[in-house]
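Just passing along the structure, written as structure tokens.
A protein chain is absent from this complex, but the other protein chains hold their places.
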Amino acid sequence: MSVRKLPLFVMLALLILAGTVFGQTLDTVRSRGTLICGVNQNLPGFGSIDEDGDFVGFDIDFCHAIAAAVLGDAEAVEFRPLSATERFTALQSGEIDVLIRNSTWTSTRDVSLGLNWAPTTFYDGQGFIVRKNSGIETLEDLDGFNICVQTGTTTERNLADTMATLDIDYTPLVFQDTNQSIAAYDDGACEAFTTDKSGLVSRQTTLRDPGEHTILDATISKKPLGPAGPPTLDATTSKEPLGPAARHGDDQWYDIVKWTVLATFLAEEFGVDSMNASSLFESSESPQVRRLLGADPDRVSALGLDPDAFLNAITQVGNYAEIYDRHLGPDTIFDVPRGLNSLYLDGGLLYSPPM
Amino acid sequence: MAAKRPLQSRVGAADWLRTNLFSNWWNTIVSLLSIALSLWLLFVFAKFLFIDANWDRVWANLRLLTVFRYPADLLWRPMLVIVFLMTLFGASAGLSGEGTGAILRNTFRWLMGLIGLIALISLFAFPAVRIWWLLVIVFALGGYRLGRHFPAPVSRPLAWLWGASWIVTLLILYGVGPEESSSPFRLVPATLWGGILLTFFLSITGIVVSFPLGIALALGRQSRLPIIKGICTSFIEIVRGAPLISWLFIASLVLPLIIGANPPAIWRAQVAIILFAAAYLAENVRGGLQSVPRGQTEASRALGMSGWDTTRLIVLPQALRAVIPAIVGLFIGLFKDTSLVTIVGLSDLFAVGITVTNQPESLLVTGGVTREAFIFMALFFWFFSYRMSVASRQLERQLGLGER
Partner (left out) sequence: MLRNVVSGIQRLGISADFGFLGERAGFDISEVPIPYTADDSFGRAMLVAIVNTLKVALPGVALATLLGIGLALMRLSSNWILRQIATVYIETIRNIPLVIIIFLFFTVLFVPGLPRGRNAMMFWGGGLLNNSGWALPWLFPGAGFRSWLPWLVAGLIVAAAILVVRRIQIVRSERPGNPWPPALVALALIGAVGYFVASLNSSYPANLQIDFNPSRARITSYIDIDENGEFSSRVDRAVGYVPVRFVLGAGTVRREFPDSFVELRRTVYSTFRFPLIREREVESASPRFVDEGLAASFGIEFTNYPSIGFIYQDRNRNGSYDRGEEADAETGKGFDGGDYRLVLDVTGFERRLVTGREGEVRVPRFDEFVTEPRVELLAAAPLLLSRPSIPGNLSGGGGLILTVAYLALVVALVVYTSTFIAEIVRGGILSVAKGQTEAAKALGLSGSQTFRLVVFPQAMRVIVPPMISQYLNLTKNSSLGVFAAYPDFFAVSAVIANQSGASVPIVLTLIVGYLAISLSFSLILNWYNERVKLVDR
């Protein structure tokens, strides 16, 4: 068969299978009775599977929160583990309702991949981990060295962009699996390992000698990027906003995902948590709290949800601080400082519009 | 060769050593070096296996590794499948005669040994399924007796049961009722299947479904109609031209985009596996078809049989008989290749192994548990593939294929 005819053949085969219909996501989820959530099963702290087969992690809890808000039951979630390369296709094709898989919000993905990002649940930045005694202090010091990086990630692309801007020559060692990359770094196959800083912090504890390593700020650069002036932050390298993503074209569903995330911020801000939410629902006089918990029902109902949607989400899953501490806080092996992921009142970036 | 053996045993160990290991100075050096090397490797491996390795995480995750997230209260269903299939297998083994049948019986015996071992372990370690493993033994042996002592009444229903076995298995694993209920027959979506269960399911379904498809393709390739011949030939060559991993990727990436519907990932991967296996199987069958002497066809046509009857009754049976070992080989390859479905997000044994190494608790183990997880997986695959390849070789010898 000639190669030129091949596209025709494939098209012909595809024709037979054609016929695309998308329903409204909220109705689909309601009638299905479960939320299908695309997640990562191999990122400790954010998404992993425990011995009993249950998904656990920071991202996972946001799936639970959305399920609680939409269906009233935090457990009504079906998790779909996805690899980095197939995650967006799964969302586009309608295989999953929402993607919460440490995915960075970028303009390309937002615009041309047909995705909508809900507010960022975790502000991250790309970092580099190096050995303290390696003498590497800036990106320029990495010149000529191997850098371990994971494939199919924005990290990979940012690395290339930044290094090209700085005219630094390096060899990327690209891995399919984070475990492999960190092991390769620990074994010295690379001088540095780069991924989101949160990932670095959580992985540092797993290295043979955690104390011998240090996390570089990827943004430290001796060479001014602008025409003059002091070293500036390199925007493309440092920003990694991770958050839930929904499909283009279903605004109602996107609003629901967005406001469920915002509700966890608001709850932390107002001091509402899983323990006191029910009693505050009864007794609180603060109009803001009453609106959030659905005691004044119109705001939540406008989303197409039951009035007690966010009450359910907070009672069953918790506010942002509870979710964070459960998986990344000081009592876990990761102990990632809140940093940018604090409320705006504490100098962080978590800020919800009023409800 | 065979004639020499008793002679050797009579002349004793010293002579055996001299002829086989130390016949001249060159052989002596080679032998000594090889023995030293093997002992050292054995030592290194054994030391890791029994002293350095930390098997706690693998042990704790045994459920994930075997059935993944199949609900804990429904474990009896995969067990029921094993009971069902082993009973059928036992009956077939009991029924089988000498020659090729002996190979079936050997395989049955080997499987029973394995099951006995698992039953013994689960007796102490896994209370949830220990009754079921004992049931497997009872039913399998019962089936064997039945087949052995009542061959005539058993054989026909047995054939029917085998024919229905794939559907029955699927029914038991999937269930019928709505998913939310707590009913023991409730639906278990395929996304919860994984581990060894999925590895077996994908490979067995792959070979079973691709079998008729492969034969059809092989016959189509021999067709006199240029369109059919062209389609079959290009299908076979295109599919065989690219690696399985790319077909899996294509199935997962492009299919849902274009058909709009979202078949679960497991079925997309399964379709890729089936089509891939069918293309290879077609080539094997074609080899078999070509090996059937021309005279056979001519003779049956002379007897007044139709073309289709000739193919169905004369050519195909002979061709298939000739390619059985090749098909077993294909199945072994498929069984091993299912480990590639991890690339499309399915949780077969290989993917679960990686997940286990990524649990927060596994990260706490010094040096991680990657080595342990991989040795576990390697041993599993080796165990079954090796046994199948032994059976395949016996089959080859029985069918006298080597002696053409």
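The chains carry the letters A and B, assigned in the order they are written, with residues numbered from 1 in each.
Operating definition for what follows: a residue touches a chain if its C-beta (ideal position, glycine included) is under 8 Å from a C-beta of that chain, and two chains touch if they have at least 3 such contacts.
In this text, all values refer to a predicted model and were calculated from it rather than measured experimentally.
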| item | value |
| --- | --- |
| Candidate in contact with the missing chain, chosen from B:Y70, B:W193 or B:F249 | B:F249 |
| Touch with the omitted chain, as defined above, among A:R32, A:H248 or A:R299 | A:H248 |
| Which residue of A:F46, A:F62, A:F88 or A:W117 touches the chain not shown here | A:F88 |
| Chain B residues touching the omitted chain (full complex) | 19-21, 23, 27, 30-31, 34-35, 37-38, 237-238, 240-243, 245-246, 249-250, 253-254, 257-258, 260, 332, 336-337, 339-340, 342-343, 350, 370-371, 374, 377-378, 381-382, 385-386, 389 |
| Chain A, residues in touch with the chain not shown (by the definition above) | 3, 6-7, 10-11, 14-15, 18-20, 84-85, 88-89, 92-93, 112-114, 133-135, 140-141, 143-146, 151-152, 156-157, 159-161, 163-164, 169-176, 180-181, 183-184, 187-191, 223, 248 |
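Throughout what follows, only the chains that are shown with their structure count from here on.
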| item | value |
| --- | --- |
| Centroid distance [mean C-alpha coordinates] between chain B and chain A, Å | 39 |
| List of chain A residues in touch with chain B within their complex | 1, 6, 9, 14, 17-22, 33-34, 41-45, 48-53, 78-83, 86, 89-90, 92-95, 177-179, 183, 203, 205-206, 208, 332-334 |
| Of all residues in chain B, those that touch chain A in their complex | 60-61, 63-64, 68-70, 72, 179-180, 189, 191-192, 230, 233-234, 237-238, 252-262, 265, 343-345, 347, 354-355, 357-360, 363-364, 366-368, 370 |
